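Up next, chain A:
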Amino acid sequence: MWQTILVITIIVVVLLYIGKKICRQFCLATDPSQEITCDCSCSGCNEAGCSNKNPNNKKDI
Partner candidate 1 sequence: MTLKNLNKKCGCFAKKVRQCTFGKNCPNVTGPLSETCHTGKVKICKVTGDRKLCARMASLGVMPGQEAELICPQNNSQCLLKVHGGTLSLDQLTSSNIIVQSV
Partner candidate 2 sequence: MNNSSITMALAGNPNAGKTTLFNRLTGARQHVGNYPGITVDHKEGYFSHNEQDITITDLPGTYSLTAYSVEEIVTRDFLTANKPKVVINIVDASNLERNLYLTTQFLEMGVPLVIALNMIDVAKDRGIEVRARKLEELLGVPVVPIIARTGEGTDELIRQAIIVGHSEEKWQPIDISYGEDLDKIIIHLDSIIAESDFLTNSYPARFTAIKYLEHDDQMLPLGQKEDSGIARQLEQIVTTVSDHLLKTMDVYPEAIIADHRYGFIKAILRQGVVTHKFDTDRLYTSDKIDKVLTNRLLGPVVMLAILFTLYQFTFSWSELPVALMGSFFGWLGSVVDTLLPEGPLKSMLISGVIDGVGGVLGFVPLIMFMFFGIAVLEDSGYLARVAFMMDRIFRIFGLHGSSVMPFIVSGGIAGGCAVPGVMATRTLRSPKERMATLLTVPFMNCGAKVPVLILLIGAFFSDHKALYMFLFTLLAWLVALVVAKLLRSTVLKGEATPFVMELPPYRFPTLQGLLIHTWERTWQYIKKAGTVILAISILLWALMTYPGLPQEELDSFAEKRIAVTESFSETIQLEIRESDNHNGDLSESALALQERLTTIDQEQSGARLRNSTAGRIGIFLEPVSSLAGFDWRTNIALLGGFAAKEVIISTLGTAYSMGEVDVDASDSLGQRLVRDPNWNSVVAISVLIFIMFYAPCFVTVICIAKEAGSWKWAFFSMAFNTFFAFLASVAVFQIGSFV
C-alpha cells in the first residue's frame, strides 16, 4: 500500500514538473526576449548571460 501511495505522489510531482517545462517552452516561443538556452521561466531568467534581468545573479571578481 505504501508503495502505491509513494508512486502516485511521484507521478503527481512528475506531472507538475513536466507541465511547468511545457509552459516554459510556450512562454519562450511567445516572448522572444527570453533565451531558450537559459533557465528562464515566464517570470524571468536565473542564469548569468540570459536576457531577463535578475539582480540575484552576480559574481564577484
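Please note the rule applied: a residue touches a chain if its C-beta (ideal position, glycine included) is under 8 Å from a C-beta of that chain, and two chains touch if they have at least 3 such contacts; residues count from 1.
The set was built so that all candidates are chains of the complex that A comes from, given by their letters.
Predicted model, so just to flag it, every value in this text is computed and none were measured.
This complex pairs chain A in touch with one listed candidate out of 1 or 2: 2. Listed in rising order, the residues of chain A touching candidate 2 in the complex are 3-4, 6-7, 10-11, 14-15, 17-18, 21-22, 25-26, 28-29, 32, 35-37, 47-51, 53-55, 57-61.
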